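As you look at this complex, bear in mind that one protein chain is not there, while each of the others sits in place.
Going in written order, the chains are labelled A and B, and every chain counts its residues from 1.
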Amino acid sequence: MRYSALRILKEGLTGNKGWKPVWREPDPKPEYDIIIIGGGGHGLATAYYLAKTYGIKNIAVLEKGWIGGGNVGRNTTIIRSNYMLPGNEPFYELSLKLWEGLEQDFNYNAMISQRSILNLVHSDNQRDAFIRRANAMFLAGADAEYATADQLRAELPFLDYDNARFPIKGGLFQRRGGTVRHDAVAWGFARGADAMGVDIIQNCEVTGIDIENGSCRGVQTSRGAIRARKVAMCVAGSSGRVAAMAGMRLPIESHVLQAFVTEGLKPVIPGVITFGAGHFYVSQSDKGGLVFGGDIDGYNSYAQRGNLPVVEDVAEGGMAIMPIIGRARLLRSWGGVMDMSMDGSPFIDRTDIKGLYFNGGWCYGGFKATPASGLCYAHLLAKDTPHEVAREMRLDRFISGHMIDEKGQGNQPNLH
Amino acid sequence: MIINHPLLGPRDAAEFIYLGDAALIDRPDWQAEDAAEQFHAYGYLRDNVAGPMQELWYHEQGDRSWLVVTRDTLTHEITNVELARDVARNRGRSV
Partner (left out) sequence: MSQVNRIKGGLIDRSQTFSFQFNGTQMQGYAGDTLASALLANGQTLVGRSFKYHRPRGIFTAGSEEPNALVQLRSGAHQEPNTRATVAELFDGLTATSQNHRGSLKHDLMAITDLMSPFLSAGFYYKTFMWPKAFWEKLYEPAIRMSAGLGRLSMQEDPDSYDKGYLHCDLLVIGAGPAGIMAALTAGRSGARVILADEDFTPGGRLNGETLEIGDMSGQAWAAQAMAELASMDNVRLMSRTTVYGAYDHGTYGALERCTDHLASANGKPRQILWRIYSKRAVLTAGATERPIAFGNNDRPGIMLAGAVRTYVNRYGVTPGTRVAVFTNNDDGYRTAADLAAKGVTVAAVIDTRNQAPAQDIPGMRHIRGAGVVDTKGRHQLKSITLTDGQMIDCDALAVSGGWNPNVHLTCHQRGRPTWRDDLNAFVPGDTLPTGMAVAGAANGALTLASAMAEGRDAALAQLADLGLKASPIDLPRAEDEARDGAAVWHIPQSKKRAWLDLQNDVTVKDIKQSHQEGFRSVEHMKRYTTLGMATDQGKTANIPALAIMAECTGRTIPETGTTIFRPPYTPVPIGALGGRARGQEFRPTRLTPSHEWASANGATFVEVGNWMRAQWFARPGEKGWRDSVDREVLATRGSVGICDVTTLGKIDVQGRDAAAFLNKIYANGFAKLAVGRVRYGIMLREDGICYDDGTTARMGENHFVMTTTTANAVLVFRRMEFARQCLFPDMDVHLISTTDAWAQFAVAGPNARKLLEKIVDADSQDMSNEGFPFMACGEVTVCGGTPARLFRISFSGELAYEIAVPARYGNSMMGALMEAGREFGATPYGTEALGVMRIEKGHAAGNELDGRITAHNLGMGRMVSKAKDCIGNTLSQRPEMNRDDAVKLVGFRPVDRAIPLIAGAHLINKGDAVNMANDQGWLSSVAYSPSLGHSIALGFIKSGDTRMGEIVRAVSPVHDKEMEVEIVSAHFIDPEGSRLRV
């Protein structure tokens, strides 16, 4: 069913009775070409691009709960490509370009809104680092813009310029950055994949990975065994648990990141703003809630919830740069399980087990990567060679010493 | 969270800095034949336990003790707290 204003008109006039399910609810077949473990944003995007770009449609996406219920359903919805390193920036720029055409591509309005992202600068060192990053963005074909404090004051007069502990000295804009209606991304990819024949199977938990003579042959699930030529892990915070079924240890720890939304407000801020001297970033949703977050709690956790010190730390950051939000009320907080990698960058790679593939390590930045992650993973699954922009995202990079460490924090996941 | 410090009693976890898996105590021998592989595993690979996990916390805003805390990563329940130095000695790290 194609969506359009005309269709809405027609359905509206006939009582909205003709809408069809956005995806089918198929029973698993005994065998597929490819099984994707994990019906999150990345898994669904992978299925979508496998079917659409690489013509492989005999695919199952297995989801233990409901699709889109992981981090794609609980994030702060930011898209951007303001990375610095060659292992990252071209990948994220591809992702941003895919976002830019995504809605027309999958015929679903995910409310992609390029309202800009701004990283505030509070010291000369930070400015130098941001200029280096901005130039790297240009080198990769992205956009960037450095604004002075005076320019910011004119554009965003509500920030604290005069009484700040760490004065605002400038900021790095990426005007093409912005936000997306996150749930709609999962639903749009699911709908598109389903329409091309992909089986999306909810409430189907993978309980084992079948490995015979060093090759992966399929999976055991709560709904029975399913065979496949290739099995693709794509489970973010659950990476460690799923990989353990194949006897693998990963360069990943699972951590909790909290995020927050306020009650609905008339427009307050135009784009995404991140504080460079504390842990706080914020945007405003189309519904009017200020969506904000900060640092991860810092300890390993699968509990999908965090604790008060970080809640307060984030609010302090918010009040430090935007004291106008003091009377806005925090409505809801939630926690997601982040697949924090050892250098802060992800993996899209084969494993040592033939037929078993891995996608993970997205830290708290996986949402913006969704389309490119799906496309590059699909490329790898289809061709068995890494996609051009994901060629550094290898599992063995710590053996060779080729880290992709944007924050320069080293092998401690909770610092990335 | 509250960590029951073996010397100081219950303290808010906010006084501590978290490092990670207590396996970081088991630093390999640099002269081992497979030192490169061992250090790669030590530095980069994690069990990433879903359940009770032994982990290192540092009482930075306190007495500077490194502690080994046994905490369930699914529920955050803490069942044991020891001085890391004692654990290290028990694991044979005495010189």
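Everything below uses one rule, namely that a contact is a pair of C-beta atoms (placed from the backbone, for glycine too) under 8 Å apart; a residue touches a chain by one contact, two chains touch by 3 or more.
None of these values were measured; they are calculated from a predicted model.
Contact with the chain not shown here comes from a single listed residue; of A:Lys29, A:Lys383 or A:Lys407, that residue is A:Lys407. The chain not shown here is touched by just one of A:Thr46, A:Thr77 or A:Ser113, and that residue is A:Ser113. The omitted chain makes contact with chain A at the following residues, 3-5, 7-9, 11-13, 15-17, 19-23, 25, 65-66, 68-69, 73, 86, 89-90, 103-104, 107-115, 122-123, 125, 127-141, 144-146, 158, 160, 163-167, 181, 183-184, 187-188, 202, 262-268, 277-278, 284, 286-288, 303-305, 307-308, 311-312, 314-316, 318-320, 323-334, 397, 399-403, 405, 407-411.
Contact between chain B and the unshown chain involves residues 1-2, 12, 17, 19, 24-25, 27-28, 30-31, 35-36, 39-40, 42-43, 56, 58, 60, 64-66, 75-78, 83-85, 87-89, 93-95.
Heads up, the rule we're going with is that only the chains that are shown with their structure count from here on.
Of all residues in chain B, those touching chain A in their complex are 1, 12-14, 17-21, 40-41, 43-50, 53, 55, 71, 73-76. Chain A meets chain B in the complex at residues 239-241, 249-254, 298-303, 307, 309, 342, 398-399, 411-414.
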